[in-house]
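Below: the structure, in C-alpha cells.
Of the protein chains in this complex, all but one are displayed in their positions.
Going by the order they are written in, the chains are A and B; count residues from 1 in each one.
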Amino acid sequence: MTMIASRAATAALVVMCGVAALALPHAARADEPIKIGFLSTFSGPQGQLGQELFDAFNLGLKSTGGTLGGRKVELIQGDDQAKPDVGRQVADKMIESDHVQILTGIVFSNVMLAAAKPTLDAGAFVFSINAGPSQYAGKLCHPHYFNESFQNDMLAEAMGIYLRENSVKRVYLMAPNYPAGKDFLAGLKRTYKGELAGEVYTAFGQLDYAAEIAQLRAADPGAVFFFYPGGMGINFVKQYAQAGLMDKVRLYGPSFSLDQTILPGIGDAAVGSFASTFWTEDFDNAASKKFVADFEAAYGRLPSTYASAAYDGARILDAALKAIGGRIEDKDAFQKALESVKFDSIRGHFKFNTNHYPIMDSYLSEVIKDAKGRPTLKRLELIKADQADSYAAECAMK
Amino acid sequence: MTTALLIEQGLNGLQLGVQLFLMAAGLTLVFGIMNMINLTHGSLFMVGAFLAATVLAHTGSFVLALVVAVPATALAGLVLEAAVLRRFYGRSHLDQVLVTFGLIMVINELTRMVWGNVPVPMALPQVLSGAVTIYPGVTYPSFRLAILAVGLLVALGLYVVVVHTRVGMWVRAGASDRAMASAMGVNVGLVFSLVFAAGAALAGLAGIMAGPISAVQVGMGEPVLILALVVTVIGGIGSIKGALIAAVLIGLADTFGRVLLPPALGSMIIFMMMAAILAWRPRGLFPVHG
Partner (left out) sequence: MTLAPAAPPRASSATLIGIAVLVVALALVPTVSQALGNPFLIKIATRIVIFAIAAVALNLVLGFGGLVSLCHAGLFGIGGYVLGIAAAQLDGEVSAALLPATGELAVVLPLAMAVAGLAAAVMGVIALRTSGAYFIMITLAFNQMLYYVFVALQQYGGEDGLQFNAALTLFGHPATGRVPFYYGCVAALALVLAGMQRLIASRFGVVLRASAQNERRLTALGIPPLPYKLAAFALSGAVAGLAGALFAASQSFISPSAMSWVQSGDLVVMCVLGGLAYVAGPVIGAGAFVALEAVLSGWSVHWQLAFGGFIIAVVVTLRGGLIDLVRIAARGGRAS
C-alpha cells in the first residue's frame, strides 16, 4: 500500500515538474532577479574603499534602470573586514545560502585570492571591479573569472614607460611591504629599467614616514615613485610636503595613491604631483561627464578611480546580459557575451584581453585644484594605448 | 650615515617618542591610579582629531581648534567615565578590556556615522607650515618641532602638578590607599573623575597634534593605542617618568630600526624590544607599586 502510494506520489511529482518545466520557458525565469553578491571591505580603516565601490556600482545600476539586461537585480552585501578568511566565509555564504550568480566588489587582492576559488569551484562568476591579482591574470586564469578594472602592475608599468621615455633619472621607490606593494614596484622596474636611487618597503599601515623621508632626501633622487593606498597615502604625501620636498623632488604614483579616496584628506599638499591612471574626473566623453555629475549629485563628493571602475562594472554586466536576453543561467553564453562586450565605457574605449583582464589606455595626470578649489586629477597625455598586462601570456585561455 | 642625517633621524625619533608620550601619559595615569585598562584611550585620540579638524575647517584657526577640541575631548571622557567606565574600577581587568573593546566598536561606528567614511582634511597652522634649518644641511618641519615642544611642556607640567601641588597629593593619596584617602577627606570619586578627564584631554591633544601630519579617519586610534600600551608597560605602569623615557626609547628604536634593518625586522623591532625589556625587568623599567 504505502509503496504504491509513494510511487504514485513520485509519479505525480515528476509529471508536475515536467508540466512546470514546459509551462515555464525563459520568459518566466526573467521574473526572477539576478543575484549578485557584493563582497567588499565595509568596516575598519579601509571601509571607505568598499563604500566607494558600492556607491558607484549602485549608481551604475541606476543608470541602467535598476536592471541588468532587463532583469531585476538582487544585491546581497557582505563585509570581508579586509581579512581573507572572513572573505572566503562570506563568499561561501553568498553561494550556498543566497545562491548568488556573480561575486563582485572585492577590494584587496589577498581577499580575492581566498574568495575566488570556492566561488569558481561552485560554478558562479567572479567579476572583479577592483582587486586585480596577477595569479588570476596568468596561471590561475579561469573562464568564469573576469576583471574589468586593472591588473595590479599595469599603472606602475605605465608610469615606468613615462619616466623612461622622459629620461627621468634616479627614481626612488617606496611602497608598503605587502603583495600589492611589491607588484607595483616590480611593475615599475619592468618598464623603467633606469638606475634606481633607492627602493624602500615600509610596514603596512605605517603612520609616520619622517625617517624614510629623511633617508630619501639624503639619497637625492631625481623623482619618487610611490604606492600608498588609503590612509597610508594621506600620511605619506602630507609628511612629504611638510618636509619641503614637494617642489624639489616630484612625486609620481598610480592613481590609487592620488585619487579622490585620498586627495580630500590631504588637502592642497598633493598639488603638483603626477599619477598614472585609466580615468580622471575630467574625461570629456558624454558617459564620463554624466557619471561625474550623477555621482556628485548623489553622494556630494567627486568620484575616485575606484568608483569609475565600479560604475563601468555595472554597465558592462548590463551590456553583456542585454546581448543574451538576460539569460545569465546559460553560463557559456554569458561568458562569451562578456568576452565580446560592447558598451559605452567612461574610459573612452574598453575591451577584455584573452585572460579576461582589461586592455586599456593609460594616461598621465597631474593633481591640480579645480574651479571650486578642490584637488583633482587632470588628464595630461596618453602614455600607452591598448596596454595589456604582463601575465596574459601565462594564461592558457586563448 | 652622515652627521646631518644622524641628527635629523635623532630628531625624528625624539619627536615620535614625544608624540607617543602624550598618549601614554594619560593611559599610564588611569592605569596606575584607578587600576583600569582603558582601551577607549585611542578612541579619545580619534575624537580629538575629528573635533579639531571640524573646528579648523569652519574657522580656519588652529588655536581655536585646540581651545575647543581639548576641553571637548575631556568632556567626552568625563561622560564616558560617568556613564560606563566608573563602575568598572573595581572589576577585573578582563571585564575592563571587554567593555572598552565594545566601546571602541561603538565609538568608531558613531564617528563613521557623523563624519562619514572619507578621511577628513586637516591643514597645518599657517605659522608652522614651513621648515627651519637647525643644523647645516638639516631642515626640519616646524610643526614637528612644535609637537616636540608641546610634549616636553606637558611632561614638565605633569611633573609639577603631580609632585608639587595639592591636587597631585590627592591623586597620589587616592592611588596608594583609597580608604585612607577617603577618611582624610579626599573625595576619591572626584579625584578619579578628574584624572580620567585629564587623561582624555591629553589623548585629545595627542590626536589634534597628529591630525595635520596623518590621516584623520575612523580607526586611527587603534594603532597608536597599541604603541602607547607598549610604552606604558615598558615604562612601568603608573610611572610618568617611565612613560617619558620608554616613549623616547621606542621612538628612537622604531626610527632607526626602520631605516637600518630589513623591513620584516623593522616592523618587529618595537615588539622585540618590549619582550626583551620585560624578560629582563618583568615590571617595566620604573616599577611604581611594590
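In this text, contacts are C-beta pairs under 8 Å (C-beta built on N, C-alpha and C of every residue); 3 or more make two chains touch, one makes a residue touch a chain.
Source: prediction; values computed, not measured.
**Q** Out of B:A131, B:I213 or B:V230, which residue would touch the omitted chain in the full complex?
**A** Residue touching the absent chain, from the options given: B:V230.
**Q** If the hidden chain were put back, which of B:P136, B:G185 or B:P282 would touch it?
**A** Only one of B:P136, B:G185 or B:P282 touches the chain omitted from view, namely B:P282.
**Q** State which residues belonging to chain B touch the missing partner chain.
**A** 31, 35, 37, 84, 87, 92-95, 97-99, 101-106, 108-110, 112-113, 226, 229-230, 233, 237, 264, 267-268, 271-272, 274-275, 278-279, 282-284, 289
**Q** For chain A, which positions touch the chain that isn't shown here?
**A** Interface residues of chain A facing the absent chain: 42-43, 47, 50-51, 76-79, 81-85, 88-90, 92-93, 96-97, 109-110, 113-114, 117, 133, 177-179, 204.
Everything that follows uses one rule, which is that only the chains that are shown with their structure count from here on.
**Q** Would you mind pulling out the distance in Å between where the CA atoms of chain A average out and where those of chain B do?
**A** 37
**Q** Within the complex, which stretch of chain B touches chain A?
**A** Per the touch definition, chain B meets chain A at residues 2, 4-5, 8-9, 12-13, 15-16, 112, 117-124, 129-131, 139, 141, 143-144, 210, 212-220, 223-224, 254-256, 258-259, 263-264, 266-267.
**Q** For chain A, which residues are in contact with chain B within the complex?
**A** Interface residues on the chain A side: 44-45, 47-48, 51-52, 177, 201-203, 205, 207-208, 210-212, 214-215, 218, 230-232, 234-235, 238-239, 242-244, 261-262, 264-268, 301.
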